[in-house]
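For this depiction, one protein chain was excluded, whereas all remaining protein chains were kept in their positions.
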Amino acid sequence: MTAFAKFMSGAALGLALSVTGLPGYAETPANMLVIANRIDDITTLDPAESFEFAGSDVSRNIYGKLINFDPLNLDAGYQPDLAESWDVSEDGRTITFTMRDGVKFHSGNPVTAEDAEFSLRRAVILNKTPAFILTQFGFSPENVEQTIRAEGNKLIITTDKRYATSFVLNCLTATIGGIVDKKLVMENEVDGDLGNTWLKTNAAGSGAYSLVSWKPNESVTLKSNPDFYLGAPAMERVIVRHILESATQRLLLERGDIDIARNLNPEDVAGVLEEDGIKISAELKGRLMYASLGQQNPDLAKPQVRQAIKYLIDYEGMQDSFLKGQYTIHQNFLPLTYLGSVEENPFSLNVEKAKALLAEAGVDGLELTAGVREAQERLEIAQSLQNTFAQAGIKLNLTVGTGKQILGMYRARELDVYIGAWGPDYPDPQTNAGTFAYNPDNSKEAGLTGLLAWRNSWDTAGLTEKVDAAVIENDREKRAQMYHEIQAEFRETSPFAIMFQKIEQSALRDNVTNFSTGQAITAASYWQVTK
Amino acid sequence: MSLAEQNTKERRPALLPRWLKRPAYMLGSIAITMLGLLFVTFLIGRVMPIDPVLSIVGERASPETYQKVFEDLGLDKPLLVQFGYYLWDVLHGDFGVSLLTAHPVSEDIGRVFPATLELATLGTLMGVLLGVPLGVIAAVRRDSWIDQIARVVALVGYSMPIFWLGLMGLLVFYGILGWVGGPGRVGIFYADVVPPVTGMILIDSILDGNWEVFRDALSHIVLPASLLGYYSLAYISRMTRSFMLEQLSAEYITTARVKGMSERAVIWRHAFRNIRVQLITVIALSYANLLEGSVLTEIIFAWPGIGSYITNALLSADMSAVLGGTVVIGLIFIILNVGSDLLYRFLDPRAK
Partner (left out) sequence: MSDTQTGLREWLLTDTPHSRLQARLSALYHGWLSFRSNSLAMFGLSILVFLLLMAAFAPLIAPHDPFTQDLGNRLKPLGTESHLLGTDSLGRDILSRLIYGSRITLYIVTLVALIAPLAGLLVGTIAGYAGGWIDVALMRITDIFLAFPRLVLALAFVAALGAGIENAVLAISLTAWPPYARIARAETLTIRNSDFISAVRLQGAGPVRIITKHIWPLCISSLIVRVTLDMAGIILAAAGLGFLGLGAQPPSPEWGAMISEGRRFILDHWWVATVPGLAIFTVSLAFNLLGDGLRDVLDPKDSK
């Protein structure tokens, strides 16, 4: 037993020594940027397929696009990137891009018009989830040979009809517009998949960073591209580490193990502000939080009931408590900073008015089922709605599940109420107008499951045509005016109670400057960051 | 429990030569259990109200994209046919590709399993090194204060919500005191530094001779491993105590004492020797439980192990990943069971 005891104490001592020797405060190396973020939504890195937030961040830093946003001047709108300039034809259907000279992929291959042609055609042919961003212009696997083609150092694309040029160009700034290295990708093609399998976990771009590794649910590591055409980035290595919990991100940040924490909740933001050496940067994002009413429920289809519900939401109470600093009241489907967005938010909690409206509709003792995804802020919003609805005699039962489960029910029109979020797909008003206020066929058989209006069985009461008209209007002012009108009508009559717009608060160590999560229009970029 | 049950198994008429019977029976039952395990998992995946196609294409895909993936996954075929295809692939060593990670499932498991293995092994080691002596002492000094303390320590271990204790531990030892490394397996700068050989960072860093990484990895693993170790200590110490009590009250111990043998010799050379075999079964069981992936511990400590891998996959209907993970865990469970069973037969003269 003594020998055993000796062994034990030896082991304990060894453990104690090795553990207590740790430094109290670490600092990340000067040329390295370490970010804590939730990256479990990355399921592919192929720009023709990638569609989630964290994936867009990675893509934006690896792949150059024909046109792109300058992270230091996002308000300026799209700027030349791999395309140096572009011309629009008389009829507005053909856009000719002139490629920038002397840009190289990470592999060393030059970036040519042929690569751009390949990338866009490939996205259309593969027809993965985000493909609709391109195919809405009439591109199809059958016609890409004619509609997307390279000529010398020019790329020419032809749409099926005239669209607002800004609409087309905005769509090309989405992740799917990333230009891939044709030669490298085709070397890795398997069974005619255009390199999709390979590109899911590898990269072939020309952007500021190249991919070192992606470990699902663990980390993404990027290395700077010394030949980047805008100059080598200051941060030579960027590590994005998957940290689920806000509290954990905060601890890591406070201890100096990371430079940026991207998912702190309001309480932790308030907490880190008391620490020295940490600052908060807030950016308005495009994501909207809304509650919608399924019109297949006859009670909810009554206009007074739709109105009443909009008066049964404690917008201010939520904004000032558990959503503090991270959501701002916004009751229109176009996020602020988008062309045509408006700042009118007429609704506030008014139980008496709601009761009167319900009485007018002859509705009493309504019992509804709401679907909510298992995510804390949504659960809290849902419970707050439950509370305020009850004050007007509406019983709200919550069905909570994983995102996929609830989405399945929503798409099958099985929910009375859906409480959730919507983020724009590309920085053009059409992205939201085309889903909230657009539904060409409301029949169940049509199965337009991608459209929010359809999911709520709402025929949009004539807004569909107005959305169609706005998307081809080339006069910017006029177009904005058209969206103002659509939203004014939508706000009052639609079965959507849009509640909040997201503000992303990133907590950074003091020495980090120029970091941007891309605001409402694009993803995060790292090449402009210094520290 | 499984042993008692195995031993009471009836005799069956001889179909095979005697020396082949036992292994054949064993292999057969393992195969059937595995098959059943796979089928149940497969069924769960199909019953689940999560649309695997939706998991892949996301909510904004066009109907054509949706249909294409639906057919790619073979979901248009009858259930049994799908299961048949799956089995065929598994028998050829192909577990499919995970939807969530876009990596082959076998590759994913090769990455996440060593993490769990490392944690569970260290946890069990702690449990054994502390639990066995504690149990023995508690039995020898029955009803003394040390026995009472051992009892309370064990019962507290049984009663603790481990996810809560993990949160608190992280808060105190990492957040406030800064004694241990935070969540994850190593600090960010130490990630990918040592070449992965076994996938277990503690061992890989020793192989590489990189003591800095070793120290960092140790500082990260010590808290979650202690938690699991505590849990396993509670179980092992209670079982050890009860086994020892049984032995100490036996005739032969009294005889040995009467013969004037020293108390130490009586305890360690006789009584303890005789509970070795039972202990091994208990330890194997406790090890198997930790290896199942302590999902909650893994979640709290951001530990990329097999438990959280399967859980994530399950909640997204990523059935290839769930099935692959279940096969691995099921196999380990069975191997540990059979292994301790064999050891039992080998070491215990009475079982022969």
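For clarity, chains are labelled A and B in written order, and residue numbers in each chain start from 1.
The definition used in the following text is that a residue touches a chain if its C-beta (ideal position, glycine included) is under 8 Å from a C-beta of that chain, and two chains touch if they have at least 3 such contacts.
Keep in mind that this is a model prediction, so the values were computed, not measured.
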**Asked** Taking the entire complex into account, which one of A:140, A:399 or A:474 touches the absent chain?
**Response** A:399
**Message:** From the list A:386, A:493 or A:514, pick the residue that touches the absent chain.
**Reply:** A:386
**Asked** Of the residues A:54, A:120 or A:247, which one touches the chain left out of the display?
**Response** A:247
**Item:** Option touching the unshown chain, where B:146, B:206 or B:334 are the choices
**Value:** B:334
**Message:** Just checking the interface: what residues of chain A touch the absent partner chain?
**Reply:** 245-247, 250-251, 265, 267-268, 270-271, 314, 317-318, 320-322, 374, 376, 379-380, 382-384, 386-387, 398-402, 405
**Message:** I need the residue numbers on chain B that touch the omitted chain, in ascending order.
**Reply:** 1-2, 4-5, 8, 10, 29, 32-33, 36-37, 40-41, 44, 47-50, 148, 151-152, 155-156, 158-164, 167-168, 171, 175, 242, 245-246, 249, 292-293, 295-296, 307, 310-311, 314-315, 322, 325-326, 329-330, 333-334
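Note that only the chains that are shown with their structure count from here on.
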**Asked** If you average the CA atoms of chain A and of chain B, how many Å lie between those two points?
**Response** 39
**Message:** Taking the touch rule as given, give the residues of chain A at its contact with chain B in the complex, in rising order.
**Reply:** 1, 4, 8, 11, 15, 18-22, 24, 26, 28-29, 32, 34, 40, 43-45, 51-52, 127-132, 135, 200-201, 213, 215-219, 221, 239, 241-245, 247-248, 251-252, 255, 257-258, 402, 404-405, 407-408, 411, 425, 447, 449-450
**Complete:** Residue positions on chain B within touch of chain A in the complex are 49-51, 54-65, 68, 98-103, 108, 111, 129-130, 133, 170-171, 174-175, 178-184, 187-189, 191-192, 215, 218-219, 222, 264, 268, 299, 302, 304, 308-309, 312, 315-317
